[in-house]
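Every protein chain but one is kept in place in this view of the complex.
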Amino acid sequence: MTAPALEIVDLRKNFGPAEIIRGVNLSIEPGERHAIIGPNGAGKSTLFNLVSGMFKPTSGEVRLNGERISGLPAYAVNRKGLSRSFQVSSVFTNMTVRENVRCGVLWSMGQKYAFWKSIRSSKAVQDKTAAILAQVGLTEKANLPAALLPYADQRTLEIAITIAGGADVIMLDEPTAGMSHSETERAVALIAQATRGKTLLIVEHDMGVVFGLADRISVLCYGEIIATGRPDEIRGDPKVREAYLGDEAATLAEAAH
Amino acid sequence: QDDTFRIAYIEGLSGPFANVGDQGLKHFTAAANKINAEGGINGAKVVVEPFDGQTNPRESLVQLQRAIDEGFQFVTQGNGSSIASALIEGVEKHNKRNPDEPVLFLNYAAVDPAFTNDRCSFWHFRFDADADMKMNAITDWLESQPDIKSVYIIGQDYSFGKAVADAAVSQIKEKRPDIEIVGNELHPLGKVKDFTPYIQKIMSSGADAVITGNWGADMQLLIKSASEAGLEAPFLTYYGGGLGAVTAMGQSAVGRVMQVSEFHENLDASEEQLEAIKDFEDEFGLDYYYLRIFTLMDMLKAAAEKAGSNEPTEVAMALEGMEADSPYGHVTMRADNHQLLQDLYISILSDDVPGTVEGTPFGFKTVENGMIDAAATKTETTCKMDRPN
Amino acid sequence: MLPFLVFAAVLVTIPALGPSRTWYTLLNSMGINIVFALSYNMLLGRAGLLSFGHAVYFGLGGYLAMHAMNWIPESVLGVAGVFALPVIGFAGGALAGAVIGWPSCRRAGIPFAMISLGIAELVASAAFIFVSVFGGEEGISGDRMKWFDPVTLFGHEVEFTMGPISDVYWFIAFWTFVASVLMYAFTRTPLGRMSEAVRDNPERAAFVGYNPQQVRYLVFIASGGFAGVGGGMAAVNFEIFTPENLSLLPSGFVLLMAYIGGIRYFAGPILGAIVLTFMQSSFSGYSEAWLLYLGLLFITIVMFAPNGLAGIVVALVNGVRMPGAAARLARWSQMTLAALIALAGLVVVIEVAVRWSNGYGDTFEPFGIALPHGSPLTWLVALVPIGAGLALMRLIARRSDA
Amino acid sequence: MLAVRNLNAYYGKSHVLQGVDLDVFPGEVVALLGRNGVGRSTTVKAIMGEVAPVGEVRFKGELISGRPSHEIARAGLGYVPENRDIFPMMTVRQNLLLGIKDMRRPGRWSVEQMLDMFPNLRNRADTAAGVLSGGEKQMLTICRTLMGDPDLIMIDEPTEGLAPKIVAQVGELIAEIARAGVAILLVEQKLSIALKIAARVYVMGHGEIVYTGTPAEFATRQDIRREWLEV
Partner (left out) sequence: METIVFSLLNGVTYGLLLFMLSSGLTLIFSMMGVLNFAHASFYMLGAYFAYTIGAATGFWVALFLAPILVGLLGAAVERWGLRQVHTNGHVAELLFTFGLAYLVEEIVKIVWGKLAVPYKVPHLLDFSAFTLWGTSYPAYRVFMLAVSITMLIALFVLLKKTRAGLIIQAALTHPAMVGHLGHNVPKIFMTVFGIGCGLAGLAGVIGGNYLVTDPAMAYAMGPIVFVVVVIGGMGSLAGAFVASLLIGLLQTFAVAVDATFYDMFGWAGLGQMTEVGRISISSLAPMLPFLLLVLILMIRPRGLMGDREF
């Protein structure tokens, strides 16, 4: 059996006295689409930050394809093939859309810190950038500065940068937050298509998105995973209903029928 | 351009030593006015134009270049031997590369002895007694002061300060071997804001006298801290009489601060000279301080007229060995090293003299046996000069 | 590409116009400052690092070149060696950048700025202490003219000794061009691009695989190196380096050049270097109060044109191109006119005051009209235009608002 | 109480608000609905003076358009922006304290009350607000504005990014605010909440108000919903 794409073992994180992540265990198979839901402040973003190398865990371990990555700095984690997006759009505001995507592409195409060759000299980089832009539908806006993009497009760009590096584990933090229904639909389609064959870890509050996209769902509550399972299992779980879904479970159940 | 005789005055006209540069410029302006009133130099009107060298060798070289580009062939400077050193080199290089348009450097205050010894140049003339000559005056006076048994030397950390210290050490060893040098200290140039710690050191060393070549703000602050702390030892200085030091010292310095200089305001002089001093002070609101600037300008005029040309090489040739009469005595420009010989005076700050400075009730008066004859100031030189043929 | 061809063409044609020595001197300083300001902008404009100590790299590069200059033997090859000194400068600057950048690039923003300030003061005062390396107050000087007589090369008599200022011009022009092209090219490389990415969003840059500190550090070294090229050029041009060249003052000046020129544009610092060098060397000859004017210019730019002179130029060009140009240009020229009127009054005030304060007794005589400080007419001539100009500006601004 | 007449606003050249008219009466809860990017946030910003308003805005009869925003706030108009501008370096408690305009005149709400209402906040009362989770920040901003004791509060997208359960909580909070007699102008996407608490709804489309009515009426207007809200 191959190692899980992402494996989290008894991960803990304290901020001062506050214990925010209290022993999370999670194992995600290659190609799986896994969603994390949970109330606000449960620690979802923190978990993302721990896995992606922004924070160092207090204890526990994170393994990417069997290799330990916890404790590595963010850029090193990224180079090993894990890429993430941010809950609040985090793009290179003064650059054009194309440059934003290109920045996402550069490292994976082996450009590293090169200062002896033009960024344009590599056809592969150009092509890859163009391909990604086309994939997310931003080709027309490629020459606009990112700061001037409408909100939904910025979210899309956020996703584009995240997938640009070709990482095989993608983590998205509330990718559709603040999008309208139609935009959300488009975003979900994009995510589904862009992560085909890859491992996806996603945080969302929009249950439509979660139940539409995820193969499995984990519910994080006060820093602990209280349930993991297929969407229908989660929907029925009384603990989850109590902690997170509230009335919406009923609505969802209705919708499912 | 033929009817003007243009002199570039390259000094720090901004920054910490701006005040000193400003004073010099006023003296030059006055001297030029005087010459112009008498018909100029060989009929040419004298123009002294200021260039701000910012008391920095490189910037001064930039200004030198600018002056040369604008056609100046006479340059004057004095505030800082470090700068004079750069200018001498700059002028030498220029004259070597452009033998057709040589430039002459007239130094009125930068007194590193090297300039008239190992590093002497045909294109450089100095109108101020060098550090060794002035130190000679001081140490001669020390010979008559058996009460002084220990001295403290403090100076600015650059060639001039080092020259003063070296001169003091070697001459004291020679003339008063019994005097102990209890401190020999260099401090950064123009950067110290509070000299109290240095004064503290001097006081605890128990020195009977302090020797310093400090000038500008470094002099004012040093003296000020000394009088605040109640340092009783006399100060033997190069520049205690000028450049704002007296204002800073006040009453407590009376009878304690001495200077060695070619001029002070209570020297005997003709009515005419006193009149000239008064006119200068009225016009510029400033003490008459740089006698040597007037000497410089007068000799320049005399040399040019003797040569019958305003061309630097010929003026320089004429200056060599030239003798002249200043309002206070006879002066000679040595031909072998281009050092001016003039009478020097050791004077002491006093509160009962007619001539006062800086609007204070104080002025300097010559101490007993304080006059050193021009001829007696002459020192050996190691100068070997390349002269144009 | 085109702008660089024009640039090269301009550089080559200048000597044909037979500039005076004054012009050569000015142009040479400009070249040095252009390289210096561009290298500074690699940090400030591109990587977003505000440094108060850039002169350190300029100076250390320059010092190294200076020492190298003194070692070079006197021969024809010596001339070539002198010509190549900016390469040594680059090495010196880059080396200094590599050493100093190590601790300072770990942090960006204000801590970086403060470290750079501290290091500048530290290096400058240390330089005063290590006399054998830095020459103390006097500095280290040298002689760039390594060969006196013309030599015959391929049957032609070449008279290129690096002595005369016109020879130095070619040297400066060559290196200015090369360094500008290289620095421009740098912005087009992966590292150059990532430096901008790190400026905008270091966190994100890390999540696309780049170590922001590493990026900053490498850019810092490159920027130090190019500053060193400027230093090497300066060593040859001025033939002296003093510890002051490492201090806060020149560091501040390069900041002014880059900012006044416009840090958002590649050509901004070039423009800034040209204008400020001109002011510094020529203006200071016309008016003693040139620093006051420099201060005023600078403050005006900071307040009203944060994109600098280049920003103004771009706005002008856009203004001409976009629809409604006639009206806009009319308004701009009215504004400019009003501002000029006020400025004229201000100049009178300043000039009269400077002369009054100096006490040399000379009077300000623009166009032969004497304006002594004692006469009420003077103050009328000064204050009326200021008032009128400001009132006009206000009027125009209000009218265009409505 | 709040009367907006022919309000226009621009971002550079783009004319974002093109003559908005709207009213909020004392104690009333009004929802402002509309698709993304139609200018709802801009409307609120223009009322607060954050975006330069062209047109007329009156609050309690007084003309407030063109006045600086602190004066508008002091007139009794509260505003909770959509980007949750909390003060990240300060503690939760300090954030709340800053909401008080004048220490001498405490309002209807006290810090303790706020912390009671949201146990999450109480737990973190003395940590820096910058590290709060997205949802916690949202609660904090609303509470902070309430500390200033406004007579009308404008809330921009309060439930965005909140867990379903907390969405309900926020809904309750808003209802409670309304019960306390504070008028509310609510900018919302989630129809469920908006329709539950609002007395009246405005629908916005392309910089204009395209529909006004009570929730009940609105429920029947499928055409409006489809055309302007995509639902």
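As written, the chain order gives the labels A, B, C and D, with residue 1 at the start of each chain.
To be clear about the criterion, a contact is a pair of C-beta atoms (placed from the backbone, for glycine too) under 8 Å apart; a residue touches a chain by one contact, two chains touch by 3 or more.
What you see is a predicted model; the values in this text were computed from it and never measured.
Listed by label, the shown chains that the missing chain touches in the whole complex are B, C, D.
For the chain missing from the display, the contacting residue among C:3, C:150, C:306 or C:387 is C:306, taking the whole complex into account. When the missing chain is restored to the complex, the residue among C:164, C:252 or C:319 that touches it is C:252.
Considering the whole complex, the residue from D:34, D:53, D:148 or D:207 that touches the absent chain is D:148. Considering the full assembly, B:157 is the residue among B:92, B:112 or B:157 that touches the omitted chain. Listed by residue number, the positions of chain B touching the unshown chain are 13-16, 18-19, 22-23, 157, 185-188, 191-194, 196-198, 200-201, 203-204, 217, 220-221, 224, 228-231, 244, 247-248, 359. Taking the complete complex into account, residues 50, 103, 106-107, 109-111, 113-115, 117-119, 121-122, 125-126, 129-132, 248, 252, 255-256, 259, 289, 291-292, 294-296, 298-299, 302-304, 306, 350, 353-354, 357, 359 of chain C touch the chain not shown. Residue positions on chain D in contact with the hidden chain: 48, 50, 68-71, 73-74, 78-79, 81, 85, 87-90, 94, 97-99, 101, 103, 144-145, 148, in rising order.
Just so we're on the same page, only the chains that are shown with their structure count from here on.
With centres defined by CA atoms alone, the chain at the far end from chain A is B.
If each chain is reduced to the centroid of its CA atoms, chain A and chain C end up 46 Å from each other. Separating the centre of chain B from that of chain D, both taken as means of CA atoms, is a distance of 77 Å. Chain-to-chain contact here is organised linearly: an open path runs through the chains from one end to the other.
Residues 13-14, 22, 26, 29, 50-52, 56-59, 61-62, 65-66, 68-70, 80, 82, 85-86, 89-90, 93, 96-98, 157-159, 188-189, 283-286 of chain B are the ones touching chain C in the complex. Chain C contributes residues 20-22, 24-25, 29, 125, 128, 136-139, 141, 143, 145, 163-164, 238-242, 244-245, 281, 284-285, 288, 291, 358-361 to its touches with chain B in the complex. Residues 15-16, 18, 37-45, 87, 150-152, 174, 177-183, 205, 207, 243-248 of chain A are the ones that touch chain D when the two sit in their complex.
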